[in-house]
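Missing here is one protein chain; the remaining ones are kept as they sit in the complex.
And then chain A:
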């Protein structure tokens, strides 16, 4: 029966979702060394527009780090992170020390191989799906297995703002207007036609 098939499909979906989670070592932010210096070009409080503005992020190994500290770093992942003011009353952006459960940094700016001794840099155009919020930038150093082993971030006080696209394109406005008008007009049309037929 269709219902039997639905239950089977549901069980498969559930098992797949449960088994699909990648198995990696757990990393905790509080245990990671702040080994990278990260700077971002937007000034504190600057407003960037989704899809238009471009900014630069640079990172390098912190001078105070002992030599050889970056032996394990294979790549660097730079992310946009929500500032605490944008996390208020939004539990889907909550910070969790366990980086597997952490929702603070949801948008990847770039992922590049780590070049020891030199400064990394990326230019990034604000993507079309970045929501309106206040952000700072964090860079994770990843080892060969993709687990975070160190990080660095811009100062929270230097957080900048992004204003997203609204998503309301002109064609959507026109289509909504046309269909709405069609609905009302055709209703009125049917009503008057039938009333005229009734009265004739």
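Basically, a contact is a pair of C-beta atoms (placed from the backbone, for glycine too) under 8 Å apart; a residue touches a chain by one contact, two chains touch by 3 or more; residues count from 1.
Quick note on the criterion: contacts and distances are computed from a predicted model.
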Hidden subunit of the complex - UniProt protein name among "Major facilitator superfamily (MFS) profile domain-containing protein", "Neuronal-specific septin-3", "60S ribosomal protein L14-1 isoform X2" or "RAN binding protein 9": "Major facilitator superfamily (MFS) profile domain-containing protein"
Full-complex contact with the absent chain, from A:26, A:54, A:115 or A:184: A:184
From A:49, A:125, A:155 or A:173, residue that would touch the chain that is not displayed: A:173
Of A:31, A:49 or A:90, the residue in touch with the unshown chain: A:90
For chain A, residues in touch with the removed chain: 3, 6, 10-11, 13-15, 17-18, 21, 88-92, 128-129, 131-133, 164-169, 172-173, 175-177, 179-180, 182-184, 186-187, 190-191, 198
